[in-house]
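Note that one protein chain is taken out, while the other chains of the complex remain in position.
Entry: chain A
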């Protein structure tokens, strides 16, 4: 017998983990029709369980192996979120040192790292831009372009500072992910889904930035007086909030401003991507639990300890959702608020001014018109693409984040169908918990992201648009 060769402590751990690992491991061939499950804890089952336990207990062995089989939630989380988190750090967001390390003790948040300083510099630059835009807004009358600039820099500046706060809570969150004992609910498709979301969001965000650059360069080229520098006139035209205060133009200033615009534009859609990836991860865990409940509901008889374990796993999953919510709820709040504001603003702009804005009319009076590759339609294309990207992004974030709540309500319907001979106090406790607990991502606890929120936000947008459009009808 193998147990006589192992130290006492490990065999006790094996005894404790035996039953649980046995029932939840898909790779162990379990004949579900057998009544006496406890008797099948001998022989090769012990080998498999021992290997799994050793993998989990010693993290030092894990980091040496690059092709790690995904056996725990922590590794899945780190591999799925690697691209997202590292590219965020290029924009000064979430400056946690060694964020993709597979050893959770190495992940730390320190104030004196260069990533933190870089993030703070970008945040301060965006804050300065916000203040200058606000001064310009006060100086001129309230018009849509100035308001849009102000709101843009304000929301991206707030985003940077909110992610600094997220970074300070990140090591605690990672610790919770590492310690959550939900390793039997791993869905490897999460990696592919997160990567696909990452590619789609980034490519569309870069396309939007390219289109914006193109349309602005074309406008500058159209109305360029003879003999002046293209880049200089482009910078002065597009950053009026800086150059109207008699700041002289220098080439490095122009390059810095262009870099700031790039970072802010990607920042704008980064928080949506972040929320989508976290929601995909959390939903996958809840869905795996739901699958197991459904399979269990179809079988003939399962003992009370099985339901107890299932309920405890569900509790751990909801605790994980709550822990994620504590960390990222401010990101969700800001994302929803800024999406709502910008959708209202863009829709009002298009509905009241039409797609051919006064810029297009004035452009035709310019000497070099039309000089762009799309023959005068760059502005329209950018406007339409930007609006549809914004609408699509808001819709996707709302729907994906609402899946967490929907997935947490699914066990109820499976539990209602449990036959009379299997019903026990554990199932009653499980049902009470599913009914009573509200498991959802929230925006700073002001609102919970559910499917009905999408409907009420849409209703709000329509109401505000109808009221705002009355303004333009009086001209």
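In this section, a contact is a pair of C-beta atoms (placed from the backbone, for glycine too) under 8 Å apart; a residue touches a chain by one contact, two chains touch by 3 or more; residues count from 1.
In the analysis below, contacts and distances are computed from a predicted model.
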{"item": "Choices \"Trafficking protein particle complex subunit\", \"TP53 regulated inhibitor of apoptosis 1\", \"U3 small nucleolar RNA-associated protein 14\" or \"Gustatory receptor for sugar taste 64f-like\" - which one is the UniProt name of the chain not shown", "value": "\"Gustatory receptor for sugar taste 64f-like\""}
{"item": "Of A:233, A:258, A:386 or A:406, the one touching the omitted chain in the full complex", "value": "A:233"}
{"item": "Touch residues of chain A, complete complex, unshown partner", "value": "140-141, 143, 223, 225, 228, 233, 236-237, 240, 308, 315, 318-319, 322, 358, 362, 366, 425-426, 429, 432-433, 435-437, 444-447, 460, 463-464, 467-468, 470-471, 474-475"}
